[in-house]
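The complex is shown incomplete by one protein chain, all other protein chains being positioned as in the whole.
On to chain A.
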Amino acid sequence: MFARLARIWRLGIKELYSLKADPVLAGLILYTFTVAVYTVSAGAKFEVENAAVAVVDEDQSALSRRLRDALMQPFFKEPVPITAREVDAAMDAGRYVFVLSIPPKFEHDVIAGRTPEIQLDIDATAMSQAGNGAAYIQNILVQEVAAALGRGATATPVSVVIRPKFNPNLTSAWFTAVMQVINNVTMLAVILSGAALIREREHGTIEHLLVMPVTPNEIMLAKIWANGLVIVVAATLSLLIVVERLLGVPVQGSVALFVASMLVYQFSVTALGILVATVSTSMAQFGLIVMPILIVMNLLSGSTTPIESMPAWLQNVMQLSPSTHFVALAQAVLYRGAGLSVIWPNLLALAAIGAAFFGLAALRFRKALEGAG
């Protein structure tokens, strides 16, 4: 047993040397955990922020100007005044998500109590902003008009106080940053471990290992721990430096618990990478199989859009993906401060899925070698 561990340890060290010898891979790993995490979180936001708005002001009154000025940063970009004739072309070109059209004599009609109608054109193909942005604009306009008329907010019989827990301002970067780290972990782990195996097969070095007192399981475990370690370390640094420091995202839960869970996650995704490598006969095939798997694992895991919006059958299918469990787990630990008592079913699922991948890969291992040889 000790000898076996020593061999796994040794083979893993070899993996680390291989990785060190390839500056391109090292550079890409660095890029993914720094630039890619930062730009996505800082630049592409889900909340209505910097939404592009245009205003067709046919009234040109104090009230209409007041409404225009009320659409402010950080939710909206400075509204651009356009004419009614430009609306269609501008929306077709996707320049604005919202166009507000204030009719002539708006102020006059409001004061006269004639309830004029403001039209809001929404680009409903911009799914992430259209709905929420429209609700924002509605609220802002109602408040502004009420304030302008000096009525203030009318007292309602019930006051409904909505308090978002865990992320009081609903800043999307808090969400995106951590999810981006997780998506990158998935991507790197699958590609790195799978490609490492295919490379060994193509260079014939795996044959060399197999005539030595080394079993396929040991070879796979070595790849898993070595590649996994590199990624876990990189991801943890990314979480602490890029996410917490640079992006200023407060990580509320236990980072230690998260990192420990990430180790389990690593096992399952690197095992998946190896499994795909044993199924494909060449690097070209590996690339083609891995790409769709990665996109599905990342986009449908709940790290991008809410998982409960998916049809039930798809939610069930996605339970087979380790990323779904890890995303749920990470959200619980890092955002909601949940402990082991909450996340243990996810951990268990990760371990079970990983073990299944590993078992299948072990079954395929020698067969794949014969097929490729």
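As a convention for this text, contacts are C-beta pairs under 8 Å (C-beta built on N, C-alpha and C of every residue); 3 or more make two chains touch, one makes a residue touch a chain; residues count from 1.
Note that in this section contacts and distances are computed from a predicted model.
Considering the UniProt annotation of the chain absent from this complex, which name among "NADP oxidoreductase", "Peptide ABC transporter ATP-binding protein", "Glycine--tRNA ligase alpha subunit" or "Ribosome-dependent ATPase" applies?
Of the names offered in "NADP oxidoreductase", "Peptide ABC transporter ATP-binding protein", "Glycine--tRNA ligase alpha subunit" or "Ribosome-dependent ATPase", the absent chain's UniProt record gives "Ribosome-dependent ATPase".
Please pick, from A:86, A:121 or A:244, the residue that touches the omitted chain in the full complex.
Of the listed residues, the one touching the omitted chain is A:121.
Check each of A:5, A:72 or A:142 against the chain that is not shown and name the one that touches it.
A:142
Check the options A:96, A:225, A:326 or A:357 and report the residue that touches the missing chain.
Touches the omitted chain: A:96.
For the full complex, which residue in A:60, A:83, A:205 or A:319 touches the chain that was left out?
A:205
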